[in-house]
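Showing just some of the chains, left in place.
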Amino acid sequence: MHNSQIRPVLDALNDCILACEHCASSCLHEEHLHMMVPCIEADRDCADVCRLTHTLLARGSKHGKHLLRECIEVCEACAAECSKHDHDHCQECAATCRRCAEACRSLAA
Amino acid sequence: MHNSQIRPVLDALNDCILACEHCASSCLHEEHLHMMVPCIEADRDCADVCRLTHTLLARGSKHGKHLLRECIEVCEACAAECSKHDHDHCQECAATCRRCAEACRSLAA
Amino acid sequence: MHNSQIRPVLDALNDCILACEHCASSCLHEEHLHMMVPCIEADRDCADVCRLTHTLLARGSKHGKHLLRECIEVCEACAAECSKHDHDHCQECAATCRRCAEACRSLAA
């Protein structure tokens, strides 16, 4: 259905959406909540930007490629924030965001 | 991250979003376009309802389960419409929508 | 463009999306943050459910009406939670969610 160039990016975006939604929800129930606020904010934005990029690429829109630039930036900002925290969901989200940025970068090239 | 009960539903929803976006875009470039209109409309709605269900389940929201009912209905309506058309993207979309409805039904049970 | 029955509901949904996004962001910067968690969670879900309802009604989808039921429930849950907190953004969000539930209920009738 989607070709071999686009499919891994769609998968990476889906993984990133799942990791960000899960991380935001989990952060809200951590003990040191004030410290987690920038992480929650980054997760929320990253999930939404990845969701639109996923949508546009899935439908073969020419605007999909234009979103990649912004998507890479948001994923990297989220990875940088999440990587500061030791919680499993944060570390996992940071790694997933980095992989997503990498996948988007390959496609943008 | 997401447990073994929820993960297959998230995967089925993602597959369904991809199939519906692709089918809608492909239908718009078929020769007998007037015949494809109900299929395009069903795809558009199904992709959006699956996207919200995916979002709510991914974040562990209690409203995720409430959406399943509507998601099953929209997936079945889309499968019924797509299955009328012989194009590969329609047949593939019909099968994917049916699998998604099935996955949602298991989780709702 | 949209008729006089649907337009006030679209406006109420838009107001509700704006109030919920603003309330969630503001709650994250309140002092007694742990108390605000259920409010943030309700806001997040309410914004997303209203967004899909707005989308489906705007496009004239038959599934728009089906979403109203769930939208009313999510708006009322969000109003109930927000109304427990004295912050302006919470009180404003509670009132906006109640108006949105009311508008959806009129259309569903």
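Think of it as A, B and C in the order they're written, each chain with its own count starting at 1.
Here is the rule we go by: a contact is a pair of C-beta atoms (placed from the backbone, for glycine too) under 8 Å apart; a residue touches a chain by one contact, two chains touch by 3 or more.
Not measured: the values here are computed from a predicted model.
Complete-complex copy count for the single protein sequence, taken from this structure file and not limited to the 3 chains in place, is 4.
One rule holds in what follows: only the chains that are shown with their structure count from here on.
Rounded to whole angstrom, the centroid-to-centroid distance between subunit B and subunit C, based on C-alpha atoms, equals 25 Å.
Each of residues 25 in subunit A touches at least two other chains.
Put simply, subunit C touches subunit A in their complex at residues 25, 28-29, 33-34, 37, 40-41, 44.
Touching subunit B in their complex are the following residues of subunit A: 1-2, 10, 14, 17-19, 21-22, 24-25, 47, 51, 54-55, 58-61, 89, 92.
The part of subunit B that touches subunit C in the complex is made up of residues 41, 44-45, 48-49, 51-52, 55-56, 59, 61, 63, 66-67, 70, 73-74.
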